[in-house]
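One protein chain is absent from this view; the other protein chains keep their places.
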Amino acid sequence: MGIATLGHVELRCTDVEASRDHFHDVLGMEESLREDGRIYMRAWGDWDTFTLALVPAGESAVGHVAFQVEEPADLDRYADRIERAGHEVEWLDPGADPGQGEAIRFTEPGGHRIELYHEMERADVPPEKRSDLKNQPQVYVDRGVGVRRIDHVNLKVPDVDASTEWFREVLEFELREQLVLDGDRAAAWLSVSPLVHEVAFVDADESALNHLAYYLKAERELYRAVDVLKDNGVEILEGPGHHGISQAMFLYHDEPSGNEIEVFAGGYLIFDPNWEPVTWTEEDLPEAVAWWGETRPFSGADDDEADELMERE
Amino acid sequence: MGIATLGHVELRCTDVEASRDHFHDVLGMEESLREDGRIYMRAWGDWDTFTLALVPAGESAVGHVAFQVEEPADLDRYADRIERAGHEVEWLDPGADPGQGEAIRFTEPGGHRIELYHEMERADVPPEKRSDLKNQPQVYVDRGVGVRRIDHVNLKVPDVDASTEWFREVLEFELREQLVLDGDRAAAWLSVSPLVHEVAFVDADESALNHLAYYLKAERELYRAVDVLKDNGVEILEGPGHHGISQAMFLYHDEPSGNEIEVFAGGYLIFDPNWEPVTWTEEDLPEAVAWWGETRPFSGADDDEADELMERE
Amino acid sequence: MGIATLGHVELRCTDVEASRDHFHDVLGMEESLREDGRIYMRAWGDWDTFTLALVPAGESAVGHVAFQVEEPADLDRYADRIERAGHEVEWLDPGADPGQGEAIRFTEPGGHRIELYHEMERADVPPEKRSDLKNQPQVYVDRGVGVRRIDHVNLKVPDVDASTEWFREVLEFELREQLVLDGDRAAAWLSVSPLVHEVAFVDADESALNHLAYYLKAERELYRAVDVLKDNGVEILEGPGHHGISQAMFLYHDEPSGNEIEVFAGGYLIFDPNWEPVTWTEEDLPEAVAWWGETRPFSGADDDEADELMERE
Partner (left out) sequence: MGIATLGHVELRCTDVEASRDHFHDVLGMEESLREDGRIYMRAWGDWDTFTLALVPAGESAVGHVAFQVEEPADLDRYADRIERAGHEVEWLDPGADPGQGEAIRFTEPGGHRIELYHEMERADVPPEKRSDLKNQPQVYVDRGVGVRRIDHVNLKVPDVDASTEWFREVLEFELREQLVLDGDRAAAWLSVSPLVHEVAFVDADESALNHLAYYLKAERELYRAVDVLKDNGVEILEGPGHHGISQAMFLYHDEPSGNEIEVFAGGYLIFDPNWEPVTWTEEDLPEAVAWWGETRPFSGADDDEADELMERE
């Protein structure tokens, strides 16, 4: 009962073919199918038909973010909670996205389109790609970075508090970590599983994608990933490095349409049912952002302040 | 609502001081406290007061296995379910183990003593061991192997079906993977979280500990662990290797009292709410047991059969 | 003055196209050129025109092993030493192999064909494969295993002493490590550089290739390599594991024509000018062969003896 996991993310792409080639050739993802100009993709460790939808658009952006719920009845339950919270709910027929059952779609307070569904068909993996590991959807992809599975989405919102509290109260997410600068919640990491986050909100002037993250098979693959990206002429925005928050290893770049992608590994898991959110403040920066490694100014602060905060003494 | 996680395991030790020194010096665990001849320990990444209890005994064995439940009310709920299943429930006062609230204890069909509790105090970490990583209970331990956190317990039982179905039906565990040899369930891996297992059952003549596993910070630490163990004169029973089942990296040895310990890393997580148990059979051996790496004959089969099954063609 | 390095190895292949595809697709090597039915290949970190020559043949075998000498004058010097040692020397014109200058060829006491040369053209790397790392011949290959550079060749010989002493006395190799069983030298590892070996000899009924080894960028790539090999249906003969001798990480398989290949990483370097050969005996087995990891019986002993020696107590 409740939300089980992040299911997929739709990215709007100014050059959907260039984006597809990047996700396929450089990140090592698989193309599942094409439909109405959209390209559906997944990583080798993703069981679902797709975890990424690339949609042609005039400008790059996150389209919608979809979470899978535990039980069919959760759809009705959440539709009710969302409407009672004053947000409109749209019901989608099965097949609105390939392999997907009935779904609901709505807008969270920050303006992002969110989707919930329960049914999702497993990817149709051709026999020659099946693995002897029966608990793995297909063989490991040795092409490019070879990302393993979708991990999380990080969203810019104008009011971190509003989005965070709405996800906690209405969607029953747990707040795992937060960054509080000058008394304001500048960023928040929330999850429905032992992962530290399936979704994060970070303070910004307007709603936008901060980044979409795919997880690797092992931390070691991150150091291989940076070689692959650089050899392919991809500019590294930040990393490799080790976040304090989430304790995960990071590596950021933009895919060709301009959506930012994080290659992610490591981290820690939360099993404690009595977990209290971990709060990081000014004095914890820059360790909160980067326990080690190259960083950019933290976006959840104005520029001068950010530069100052990120100076290690 | 339900069981949240594996909390701790009690090991009965013929030489409790030698065992403690091994867990402390060689595996890099911390001694939390001593009480009535018992020694309570935890790994650097364990938040709880303890995850391992060493108890003096005439022969080595698993004492009890304790799981933490999501909510206080779960204790009553499970007490009721267990009694209705015909098993006696003993209520333990708070403090029966240090830091622990009220608990119930009972015997599962295989004869193992199981405990459920909700409240557990966090470890009292001295200031000089606190980490700048506020989401980590203390600094990383650079002594010995430096295991990170408790992971799972693997129990020998005379009837894998009986224990497995009881854990599913009464305790609401999910069956994640199973090994079926000649039509009989020879082993089963069950969990309440995205981990493949917090508990596994494997066929044996009588109930006993198969092994207790601690997880590492990263897969890379496994290759360091084998050096540390060998340099300390510890015999490696199996590994390093890569299980097919669970996809995790393994390394087995006996602690000085003779209880078998697995050092564990990697693996995969299950987020799919519609997960169907993965079934491995004779024809999947030995990949099921070891995708790669040194193995012993699989214990869930008689010896000659096991030797034969484990031959890679 | 002297031999500088292992340059290349010629493998005789029963199916030269299948072998080429394996080295290209699965091991991630580059095809440099084809000439007279021969296929010349190199790894991404090899500067030379080629380090591997695949030659069509009725049965798989090592053709010749070529070492590069420090100075042109070394060719005359070694020709003289070899002839004085009673072995015939054949002079090869420049271009006998592509990119290669004048060379000499001769047979060592074990029957293997050895070649020495000084000049070798650098690989002609197309502009799109050039790396921003100016000290690297080309970009890292993200296809398949992605081996980095040729490392060593291990040769079966009927008289380890004879081959070893001849390489020391005539070719000025240093003996780095040796395995002595029942008083007989069962295997020897020799080098002209800080590497533990560019060539090893192991006792066998007749002269043959034991294996040819390519080195990886980092030890971490070995664990990726085993996945790539297995997913490609390649049988793992041994490994991943950690040799005692050479301290390197190993992983063995047969290429399609049946020549055995080692994927190699780690190890130690010898800088001490007063190095004394390290001698391992019966009592050091099996650690000498495998500090950890899956092993086959050591070939430098008869079968029953070998099985017994390799039993870890």
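A, B and C label the chains in the order they appear, each numbered from 1.
The criterion applied here is as follows: contacts are C-beta pairs under 8 Å (C-beta built on N, C-alpha and C of every residue); 3 or more make two chains touch, one makes a residue touch a chain.
What you see is a predicted model; the values in this text were computed from it and never measured.
The undisplayed chain touches these shown chains across the complete complex, A, B, C. Check C:97, C:219 or C:294 against the missing chain and you find that the one touching it is C:219. Of the listed residues B:53, B:160, B:175 or B:228, the one in contact with the hidden chain in the full complex is B:228. Among C:55, C:116 or C:245, only C:245 touches the chain left out of the display.
Although one chain is not displayed, chain C still touches it through residues 4-6, 45, 47-48, 68-71, 118-119, 132-136, 177, 193-196, 218-220, 244-247, 266, 268, 271-274, 278-280, 284, 287-288, 291. Although one chain is not displayed, chain A still touches it through residues 219-220, 223, 226, 230, 235-236, 239-242, 291-295, 312.
In the full complex, chain B makes contact with the omitted chain through residues 131-132, 139-140, 142-145, 218, 220-221, 223-224, 227-228, 230-231.
The rule is short, and it goes like this: only the chains that are shown with their structure count from here on.
When you average the Cα atoms of each chain and compare centres, the chain farthest from chain B turns out to be C. Between the Cα centres of chain B and chain C there is a gap of 44 Å.
One finds 31 Å separating the Cα centroids of chain A and chain B.
Annotation for chain A: residues 132, 218, 220 touch two or more other chains.
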